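Every protein chain except one is present and positioned as in the full complex.
Labels A and B are assigned to the chains in the order they are written; within every chain, residues are numbered from 1.
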Amino acid sequence: MTAVKTARSAVVLAFFALLLTGCWDRIELNELAITSATSVDRDGEDWVVSFQVVIPSTISSGIGIMGAGSSSAPVIVYSTKGKSIREANSRSYLESPRKLYFAHNRIIVISEETARRGLDPILDVYLRNPDARETVDVLITRGNARKVLEQMMQIERIPGNGIREINNMEEKYLSTLPEVKLYELAMSLSSDSAGALLPEVYLSGKTETDSLKAFEKTTLPSKLRLGRIAVINKDKMVGWLSRQEGLGVAFIRNTVDMTMIAPACPDDPSKQASVSIGSSTTELKPAIRDGKLSVKVQIKASGSLTQIDCGIKDLNDPATVAALEQAAEKEIVKLADSGWKAVRRLKTDAVGFADLAHRKYRKQWRKWKKDWDSVFANIQVEIAADVTLTNVGLSKEPIQVERLKEGKK
Amino acid sequence: MSESTKSGIESGSDAVKALSADLDTNIKWLTGELGSEPDIVIRQLQVLRNKRAALVYISDISDNGLINSLVTSMLDESLKPDAGEFEEEPLQGLMLRSLSVGGIRKLDSLDHVLLAILEGCSVIMLDGFATAIAADTGGREKRGVEEPSSQTVVRGPKEGFTESVRTNTALIRAKIKSADLRMEYKLIGKRTRTTVVVVYMKGIADEQMIRDVSRRLDLIDTDSILESGYIEEFILGKTFTPFPLIQNTERPDAVAAGLLEGQFAIIVDGTPFVLLAPVTFVKFFQSSEDYYQRYDIASFLRLIRMSSFLVSMLFPSLYIAITTFHQEMLPTSLLISLAAQREGVPFPALIEAMIMELTFEILREAGVRMPRIIGSAISIVGALVLGQSAVQAGLVSAAMVIVVSFTAIASFVIPSVNMGSAARLIRFGMMFLAGSFGLFGIMAGLMVILAHMSGLRSFGVPYLTPLSPLVPGNLKDVFIRVPWWAMKKRPALFGKATARQGSAEPNAGNQGKSNGEGKGRR
């Protein structure tokens, strides 16, 4: 029994000795500089990393951006420079009273120049370090990326969060620009097609909204907007897609959740109807014709009519609806075609045809793999769309006052 | 009723001093032993015409009405015409004809006489005989049966145990009117000579276990037993654990339910807290009310109790671990508001939590100890001064006050006070682990606790039954309580689950369901 006691007390003692020595990794909440957004610029061979750090006390006291007593800015932005990203990060200790904390980093904004020179170092930093989340949204901006971080936002108090929300909303309701998380970027760049799309964020307006003073008015001198779509090929940015082309690519990639298209009226091409696409699925059917790869893109979408300015009379007439559906199909095919042409122009397989080919034609793939770029350039693409209008809205004919007045059908 | 004194004498029969035939010698010896205190009455009287006799008792612990009628009956006897019939056998005569008391017995030694007097008996000694008669005239002031103060229920019986062992056994007998209900009496404590009763159901409780308990009780060598806590610690022996291995209750219905499940109860004279054993961990989360309320709400409440136990054990340590090691686990908005609250707080989270937890423990102890009248003062000081002002002064963060208060409230949800104290003790250890190693430390602590609990046994029953070792049949009454008609068998504490509901016919109210159940079962 005494042996048991000795052993037990020894274990307990050793245990408490361990506890006394503990606390190496402990860090209190008020020793953290919570970073909500990061940006990466290049300055010659150096990396310039900027951080948007949240100031908790100004955010949580008071209601709304101009809440009582919070006259100071909710975030502070500062930049550090170094030969590598992590070196630049570490230089933050020279000027920050608190430890930079990245787990709540929501977005990373990359300048176009940086992206054109290669994204590998950024991917490496994020996948290697446990303190950085792989789930940050990646965005590209033209010019200086730091400028984006400095911009304040109207409704969201933390701009980094706000940009992510915009990106998220846009992807959900418009599907034109993809929301790309860092691990997704890494996944698509490491896949067979090695192409990826990134959304652009930019500053529209003349001056910058970097002071709270601007919020005293209802109109801001400048604001953040999502713009075009950057195309990345094997870790380097190669060009831009317009929003139209972006939507087309999204149709081919089957990433459209909800979107809005404006087909021309069947009777009068100068006027337009608006169709809100509620769901869309795309089937890609690869085939080999004369030794060449061809892909049949079959888009199946359904949506509802949300606005119409055509000369159509009765929307309850199946023939009218069919005509509208055809117009919408034509529009989608047009979009997808422009998207396909754009990625072919940029010689980047952002539509994932390589993975498709690999899955379907394993034998030929070994041959194609060596020279995918030329195979890709020669792919025959056939696009077909099938749109179902499930809903025409609450009025059964276009509202045109003139016609209503005369009361004629 | 007289069982207690009888067996008491038997068990304490190491005394050898025999009674003398001379009454005066005996009385002299007794006055020498007891002293001439005012409450000791030695009444000399003449019975059976011409026999000298003495009636000795302690007035304060005797029922004086009973003694009066005893004296009357003895004196009356000598006036009866046939009083001389028992000239040869006066003792026999007394016992057969003239003692108006239920429990009587013969005593042979002076020590037994002394003990009988101390237990509240009246001892009648006849001159010329070396045998005395003890009449059970015990009776003392006792509290009536009231509602239990520590284990209250909304629905269910409102009676609670009292300090008197006889009242307590009566309360149990009133619940279980079965010949299988057995009570073993023991006197423990050299000086206090406290009555201890082991109660069990023959045929349901494990015989081997009852023998074992009996043996362990006999081995207790102490001079005083003042509360059932003494017995609890003595029979558990050298088991080091913060977890209670014996349940205590003030409620006769809880004891009755326990007995019917195969537990045994130990009633100790002088305390309303009756011990129930063997117990398992989950038993401490069952309230007797669970079985009186509908099963759905009872199951829900039981889950709440179990989560409260976890909260009261782990919440402060989780808070420390997450805010000082794993901030990434918090949603951004929560992190920012917590960070804002911590601005300007001078202590690290661990110290802050320790200060607040200790403050709460002090407040709680003060609440128990202080006189009821000044109770409101402590709530004002506790709530206003320590809570609000400390936050306003920036000494602690508001979130920490919330954490500590929630933990405190959760610790009161656990029906058993001693399981609640286990959680309290463990909480502090966990806070240190969390402060040094974060969630990893908490996990290490939990593994040690789990291993410790797996190794515990309460009278041979593994503490974590029926979870691990898994006893599937018992799971009906662990996290949830299934309806009564589905609990066909007793929970098997010792691997024998006897049928609780013998009848093949299902209850009238739920014909359809239990028919299906019944088919599957048989």
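The rule is simple: contacts are C-beta pairs under 8 Å (C-beta built on N, C-alpha and C of every residue); 3 or more make two chains touch, one makes a residue touch a chain.
One rule holds in what follows: contacts and distances are computed from a predicted model.
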Omitted chain, identified by the protein name its UniProt record gives, among "dihydrouracil dehydrogenase (NAD(+))", "Polyketide beta-ketoacyl synthase 2", "Endospore germination permease" or "ABC-type transporter ATP-binding protein EcsA": "Endospore germination permease"
Touching residue (missing chain; options B:L310, B:L358, B:I409 or B:L450): B:L450
Contact with the hidden chain (one of B:R97, B:H326 or B:K476): B:H326
Chain not shown, touching residues in chain B: 325-326, 328-329, 331-333, 437-441, 443-444, 446-448, 450-452, 454-455, 462, 464, 467-470
Residues of chain A (touch criterion as defined above) contacting the omitted chain: 3-4, 6-8, 10-11, 14-15, 18, 21-22, 24-25, 103, 127, 130, 133-135, 181, 183, 186-187, 190-191, 355, 358-360, 362
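Following the convention adopted for this analysis, only the chains that are shown with their structure count from here on.
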Chain A-chain B separation of Cα centroids, rounded to whole Å: 66
Contact footprint of chain B on chain A as seen in their complex: 1, 8, 18-19, 21-23, 25-30, 32, 34, 36, 54, 56-57, 59-61, 101, 103-104, 106, 131, 133, 158, 161
Residue ranges of chain B in contact with chain A within the complex: 238, 240, 323-325, 327-328, 332, 335-345, 348-350, 432-433, 435-438, 441
